[in-house]
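A protein chain is absent from this complex, but the other protein chains hold their places.
What follows is chain A.
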Amino acid sequence: MAPPAKKNLGNVLVIGGCGFLGHHIVNLLHDTYTSKISVLDLSTTRNRRPDSDGVAYYNGDITSISSLVPIFEKAKPDVVIHTASPTLMGAGHELYRKVNVDGTACVIEACQKTGVKALVYTSSASVIHDTISDLKNADERWPVVPPHAQHEYYSQTKAEAEALVLAANRSPTLLTCSIRPAGIFGEGDVQILPPILNVHYTNRTGFQLGDNTNLFDFTYVVNVAHAHLLAAFGLLATSRASTAILDHEKVDGEAFFITNCSPVYFWDFARAVWAHAGSKKGTEHVWVISRDMGLAIGGLLEWITWAVGRQAKLTKRQVKYSTMTRYYDCGKAQKRLGYQPLVGLNEGLRRGVKWFEEQRTKEGEKKDQ
């Protein structure tokens, strides 16, 4: 059977295209679409495709409109995919606001000034999550958490930026939508696989916080990239459509949750990571610490380590995070974008862990030299 004809998205500019998610979007675009790809990033040295692939790389700062417009004029994008953001743990309030909110406002302005047809924004599933309460099978009807109830500043700025993007829909001709991925992991991730793998490398897999009945969504990065491209395709189709789009088919001005459509029990995910990394252990050695006990120990440790000026090995935040339920229903993306995960959770994990294992071997070799 001949492979299906590749789809075209015109000229695509991926902002943050050298970042974790961004470079996976570039790869998927390159492999499965026929499009002219440009990348804009603060620094374009890492995660770069070989020059022969014809991807144009631009160094630029999204918080400066004067930096953006010339690049937009050169790349002439039909589609802009905006993935740039500081990582969840890596920055202070000021930087989050500057990049996520002000930067996104600049991107919107640049799109409007240069006649971009479609803007796809990478939001976060955390915009409806106050970081404390459980979320069970949440979908797009759930309200965005207002600033006074949001405990994570990162999520607050992502929500503000998303609101700007969605408000800019059809102003005047730009079409926008927002992708809200939950728990992205994969090759090159910095937030999910590294800490879980680290627990295995330091031999601390013998603990379980809570009773492990809390379902959690994790999403393989290639699936998230896939959803972005489907969304871009949907926006372009809308911009070409001569008749009005029905409300229940609308993509522009909408937000979409994206997951692997397979929530799993929180510790099962971690154990699957460890198994892929070579752990031969079952669950016989595991010591289960109840949520309440974990919170008490975590609180105590935080005080002690604060007093002696060190970082606690177990924090209340970790306990809360690993005992909370957080999973979504991404039926809307399935219906309107035709989204289905390209890669299953287990296969995604296998690929992700393999990549980290290879990196580790390389680093080990470097050290040996």
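The working rule: a residue touches a chain if its C-beta (ideal position, glycine included) is under 8 Å from a C-beta of that chain, and two chains touch if they have at least 3 such contacts; residues count from 1.
Here, contacts and distances are computed from a predicted model.
Chosen from "Eukaryotic translation initiation factor 3 subunit G", "E2 ubiquitin-conjugating enzyme", "Nuclear pore complex protein Nup85" or "Squalene synthase", the protein name that UniProt gives for the omitted chain reads "Squalene synthase". Annotation: of A:N8, A:N198 or A:T283, A:T283 touches the absent chain (contact as defined above).
Among the residues A:L40, A:A110, A:A182 or A:L215, only A:L215 touches the chain that is left out of the figure. The chain not shown here is touched by just one of A:K158, A:R271 or A:K332, and that residue is A:R271. Looking at A:L68, A:C111 or A:L345, the residue that reaches the missing chain in the full complex is A:L345. Although one chain is not displayed, chain A still touches it through residues 134-139, 141-143, 145-146, 148-149, 212-213, 215, 262-265, 268-269, 271-272, 274-275, 279-283, 327, 329, 345-346, 349.
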